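I'd like to ask you about the structure that follows.
A single protein chain has been omitted from the complex, and every remaining protein chain is retained in its original position.
When the chains are written out, they are named A and B in that same order, and each has its own residue count from 1.
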Amino acid sequence: MTLKVSDLAIARGGIPVLEGLSFTLPPSAVLILRGPNGIGKTTLLRTLAGLQPALSGQIAGAEDQIAYASHADGIKPTLTVTENLRFWASVFGTADINTALQAFALSDLAHRPAGQLSAGQKRRLGLARMLVTGRPIWSLDEPTVSLDQNAVTLFADVIREHLGQGGSALIATHIDLGLDAKVLELAPFKAKPKPIDDTDGGFL
Amino acid sequence: MTIAAKANSVWEYANPKKFLATSERVLPFFWVTSALCVGIGLIWGFFFTPDDYKQGSTVKIIYLHVPSALMAINCWLMMLATSLIWLIRRHHVSALAARAAAPVGIVMTLIALATGAIWGQPMWGTWWAWDPRLTSFLILFLFYLGYVALWQAIDDPDTAADLTSILCLVGSVFAILSRYAVNFWNQGLHQGASVMRAGAITGTDTEEKVSNVFFYPLLFCIIGFVLLFIALVLYRTGTEIRARRMRALLARERVGG
Partner (left out) sequence: MIALLLRDLKLAIRAGGGFGLGLAFFLIVTILVPFSVGPQSALLATIAPGVLWLGALLACLLSLDRLLALDWEDGSLDLLATAPLPLEGVVSIKALAHWITTGLPLVLAAPVLGVLLSLPGQGYVWLVISLLLGTPALSVIGTFGAALTVGLKRGGLLLSLLVLPLYVPTLIYGAEVARRGAIGMEVETPLLMLAGITAATVALLPFASAAVLRVNLR
């Protein structure tokens, strides 16, 4: 499934942040999003995931194809690791959670309440959720936060495996994952302020 | 083709600048005529109409009570209409007009409730009774409060406009439901809608009519209140537009435009 974005403009809190953004993400490819804080990486990922409308432009091939992982992992502390994963698996209509547990080395923690996990373990659980969605395009917002070096390697392996199966990934990150990836620098697409007198404007 | 051109011309006022320019031109007219109408209506009503044979001079509070009660309801209807326009056509001015109208509606509701209480005291011997009409107005007042509170609570103006519009739609349905529920719950003391009944206006209806002597000054008051409402909403909408523009300019400055 190819994700194709053309001439996209997005806004955060009513203020345009990025404009004229175009890129294509074919199967088995990774695209790394780079840019200074506040440039709109999270807003872009949320827009692609369908959580907020774009100001203008087209997004093709995104609907029901994207598995989105935000800063928050959506983990319930009172449920065990298995229960958390099984819940998301049944929401997305898949059954197998063992692959995901093994891929992120969570098998030993499977029956531990998620509230007792360390920050890095929680993050691994959050990323394991991507595997149980069964969706081809992964959209990850700073996935390596609070992961140690081993876990980062683990994560990169999972991404490679996912690409091998024809999946693709869109990752906003600052660290080098050792993946053969294209990098999309967002700074050139920063929205320029519109002239004061535009039409339904009056406001801007 | 001409129809399309006509339709366009209405929506032109959805542009904040066009709205401001036009409203500033017509506002003085509305201020002056509303002051004239209310003034004439009140003076005529208070000093040049006879006392009611049953209600005495207390009846004269009708010149404030009826117009404010009418406007309290019509204001909500106007908010409902502008909310729908915002949800369907996404004109910012429409949402801001709804926001601007709400406090006016609150004041009208309060005036209607207060004058009703003052009128009710000598008439029914009590300041307050859980009469269906009074109760409905009290509930309407609560709806206004919730609506305004929601506007105040949300920072992002478009989010606030969306949420309050949907609240206005849902609230309207529940307000009507409450009206029927309250009617069922207690049949009350309040006289029926005595102004708009055909018989009352033509004077053929002898029972509980508002006779012509009272009706003409009342008509002036009602027209005056309508004009006053329009003036207040136009004026306040202009304020909201400017506040919104100021926010936008500040935001531009922050992002470094």
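We take it that contacts are C-beta pairs under 8 Å (C-beta built on N, C-alpha and C of every residue); 3 or more make two chains touch, one makes a residue touch a chain.
Here the structure is a predicted model, which means the values were calculated and not measured.
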item: Residue touching the undisplayed chain, where the options are B:L27, B:L169 or B:V226; value: B:L169
item: Contact with the hidden chain (one of B:V93, B:V182 or B:L234); value: B:V182
item: For chain B, residues in touch with the removed chain; value: 139, 142-143, 145-146, 149-150, 153-154, 159, 162-163, 166-167, 169-171, 174, 177-178, 180-182, 184-185
item: Touching residues on chain A - with respect to the absent chain; value: 46, 49-53, 64, 66-68, 70-76, 78-79, 83, 86-88, 90-93, 129, 133
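Criterion: only the chains that are shown with their structure count from here on.
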item: Inter-chain centre distance, chain A versus chain B - centres from mean C-alpha coordinates, in Å; value: 48
item: Residues of chain A that touch chain B when the two form their complex; value: 13-15, 17, 192-193, 197, 199-204
item: Chain A partner contacts - residues on chain B that touch it in the complex; value: 14-17, 20, 91-92, 155-158, 241, 244-245, 248, 251-252, 255, 257
